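One structure coming up, written as structure tokens, with questions to follow.
The complex is shown incomplete by one protein chain, all other protein chains being positioned as in the whole.
Letters A and B name the chains as they come in the text, with residue numbers starting at 1 for each one.
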Amino acid sequence: MTTRFFGAPVKRNEDKKLLTGQALFIDDVELPGMLHAALLRSQVAHARIKNIDTSAALQRGGVIAVYTAEDLGAYCQPGPLLVPPPPVPGIVFNLRTHVPLAKDTVRCAGEPLAIVVAESRYIAEDALDDIVVDLEILPAVVDLEKALEQDTTCVHADLGTNVAAHVRQTKGDYRRAAANADLTLKRRFRYEHGISSPIETRGVVAQWDARAEHMTVWDTTQAPVFVRNMLAGALGLGEGQVRVIAPFVGGGFGPKIMMLYPEEATLPWIAMRLNRPVKWIEDRFEHFVATTHERGQIHDAEIALARDGRILGVRDVFLHDNGAYNPYGLTVPINSQCTLLGPYVVPAYDSRFTSVFTNLPIVTPYRGAGRQHGVFVIERLLDLAAHELNIDPAEIRRRNFIPKDAFPFKNEIIYQDFAPLEYDSGNYEPVLDKALEAIGYADFVANEQPKLHAQGRSVGIGIACYVEGTGIGPYEGAKVQVRANGKVSVATGIGTQGQGHFTSFAQIVADQLGVDVTDVDIVTGDTDRFYWGAGTFASRGAVVAGNAVSEAAQAVRKKALKLASDAFECAEEDLVLADGKVSITGIPEKFIRLGELAQRANPMRGAVKPGTEPGLESTQYFGPSSGSTANGVHAAIIEVDPATFEVKILKYVVVHDCGTVINPMILEGQIHGGVAQGIGNAFYEKLSFDEQGQLLNASLADYLLPTSLEVPRMELDHTVTPSPLNPLGVKGAGEAGAIPVGPLFAQAIENALELKQRKIELLEIPLSPSRVFELIQEGGREDDKT
Amino acid sequence: MQSDLHEIALSVNGKSYRRVVESRMLLSDFLRHELMLAGTHVGCEHGVCGACTILLNGAPVRSCLMLAVQADGHELATVEGLANDTGLHPIQQAMHEHHGLQCGYCTPGILMTMTAFLKENPAPSEAEVREALSGNLCRCTGYQNIVDAMLAAAKAMRGGAL
Partner (left out) sequence: MKPAPFKYVKASSITHALSLKAEHGDDARFLAGGQSLIPAMNFRLARPAVLIDINGLSDLAGCAEVEGGKVRLGALTRYCALERDGDFLKSCPLFADALPHIAHPQVRNRGTIGGNLSHADPASELPALAVAMQARMHLKSATGEREVDASDFFVGLLTTDVQPDEMLVDITWPVQKPRSGACFVEVARRRGDFALVGVAAIVTHDAEGRCSEVRLGLCGVGETPVDASGAASPLMGEKFGDKAVEAVAVGVRRMIEPAGNVHATPDYQRHVAGVLTGRALRAADRRIAHAV
């Protein structure tokens, strides 16, 4: 079998539609009689709702309906727990989920109080001003440490505490490790990840056909199958009565998988009641509070090392900002907890976190999903240790790498897929070597940097390593079908938000069936086309759905060869499948087109043999036993203006290993995009909440996404250590670029300004010119070194 | 309050339109929902992201910061007018060749900004391309491939191979 497409930088099938403005995005859905919704959102973070008076809004011309929680009645239920907590012994978990429209209490700014349905979005927004809300404002819980103090206000009064969860995981014996250490270092770290802020916000369109008793929902969700199942359950419909379509989606990055958002829950209910289609498009201002965030953690972390820099153990106690509700369980802090271990041998680990309820928007995974926080802690601890022990920062990492013959490597603690964390494969040293070579590490440190310093320029270098758990289950499925015209149609349950599934999956099928990649049509995100699946998240699309597509394509290939061998009365080994036909090896004139075979597989007469199915198609599923671990090293040379503390990235290198690569061009694009978001996280994007839980910078003018002038040209390289956990050997890559950029910036800026020598340490992200200035003014460290 | 309605006549991609619009209708909404030219996308409605960029008499502007009534008497160009019967515009082709788009949502705005830019600057440096691009936000690509595509498109339009 030739592999003409797999592994090649094949140009994308989906581009033409997107480039010519013909791709259907959610706001492009236009239906006859369609109405428009707008939500009245709380301006305050914590309040008791005394009254909501919608009468004036109902009087406004063009307004069709206004609903509050009261109108929803029994439909207004707290949502389910989407991701149960992992089976960690001794875990404390207090579930509190959100309702579609606020009932009795508002717990974060942005929580919806009412929904208006009108002839246009313009009129709907006019009507929002008509609604009179009487709130009794309560103190807002914003600070993580204050939230845990005695007699503090509770976000959930009935709970009596702001503890959403408490998890402790250990391996080995940290106390003994620390007792035997030549050096222990303890620091407090603060890491804040920002919001996904895709260029397309969220949206929902719901259409109810009363006669067919069928609901169609267009939704920018990353998980259409789950949304379909949840909606059917909530509305009292059979799953077959609900179709969820995720059209082209303008960027997902994680928060578009949270469900059911209030708008996802209410719009279908409204469509049934009004018997007219209803559309809601989130505007940018709403997005800042209406779509989930990732936010901050405070870590008090300690590392114990031997004199040669080997890690003996790590102890970490951290607080995690959960937001007002926790439908998504503990994915983010568990990832922080597990990813902290990185590519290193950490014999003893004691990690404890408290997830804290706050009066702020819900926190759910955003590209990296908590890994950033853990990676920041370990990478900074290693940098500080390197400085103390007078070991080069790259060298201290090398000394701690898990050796290549130690895989699968058991890290014991429980990961987000509920299994003990096990790294399936990896070979870390060559990745570091390539990165050091590409950035010119040795020469920079020995020659370039001293030269630049002599010229009065502050230029520094940073290196950061990480391991990323990817490709977790539960499973995905795919159906591959050869059509009568010889083209191949593929459907899978996940959605697509720009990752190139229409091409990468086509490559897999094209090679198996000997057709051109442009002759493979992929459908994702339509629950009528494929019934089962989980969704795009946790860097799993290529791994899990990709393997399902591969299994299905192979099954179809087998069928095609069997049909052809029956037709030619020859052995299957004598056949070749290429250019859309099956032919006998060496006798190209003897061939049958695939389309013809498909037709023969659905005969009008004769018998379909027992044990076979009609058609040239197959549906297969793939569920990995556990996630596979990708890894990478980022290196950067950054110049800092020593007076204004503005930065300029002079060179940026990524070396990455995600196993077998399906499409290197698409992979590089994912890395570029991830790094750009990482740069935003490290130095530009900061959510500024005040003490009342109000977001002060809810606009793109003040929430700073990096532009083409902030993101540098990157040099990429990769190594290939296939995963033994799936037939294709692939590992996920979607989040990789975003993960280590924070510690990279901290290290390079410290290096550029020689801050460690001045006893100034950068222990927080995001940074900014003003923040760096402030930290230098404060001088030294305030908190305890011991 | 009665709607404040105005009749407007304009041309978009060379085709003439005559419509009655409410004064407050944004040009971006008019193009997308009245003229059904949904290729122009809306990302922020406060003039920062650039997804809504179109050409007004050949100059790139943010259509979310204009009212439809202001377009009366003017010539607009949107992404739907770039390709023609013979195929994609060189700038579109270059974006395809260089993987300059992922989700594609910011893409139409970038195409319009850069078509105008390359017309006035047929041989830009990378720095100039990045500066011209800086008013269009992209969250997926990290810009590198877009920059490569623009440099390649510039070359192709000067007569070199793509």
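Basically, contacts are C-beta pairs under 8 Å (C-beta built on N, C-alpha and C of every residue); 3 or more make two chains touch, one makes a residue touch a chain.
Just so it is clear, the model here is predicted, and its values are computed rather than measured.
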Listed residues B:26, B:103, B:118 or B:147, member touching the removed chain: B:26
Residue in contact with the excluded chain [from A:710, A:735, A:750 or A:764]: A:710
Full-complex contact with the absent chain, from A:646, A:691 or A:754: A:646
Where the missing chain touches subunit A, by residue: 121-122, 125-126, 129, 283-285, 643-644, 646, 684, 686, 688, 696-697, 699, 701-702, 704, 706-707, 709-710, 768-770, 773-774, 777
Subunit B residues touching the omitted chain (full complex): 1, 3-4, 6, 22-24, 26, 29, 45-47, 50, 53, 56, 59-62, 64-67, 69-70, 113, 117, 131-132, 134-135
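Keep in mind that, in the parts below, only the chains that are shown with their structure count from here on.
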CA centroid of subunit A to CA centroid of subunit B, Å: 29
Of subunit A, residues touching subunit B in the complex: 9, 11-12, 14-23, 25, 27-28, 30, 122, 196-201, 248-251, 253, 283-284, 497-500, 665-666, 668-669, 671-677, 699-701, 705, 707-709, 711, 713-714, 737
In the complex, subunit B residues that touch subunit A: 22, 24-25, 32-33, 36-46, 48-49, 51, 78-80, 82-83, 88, 92, 95-97, 99, 101-108, 111, 126, 129-131, 133-147
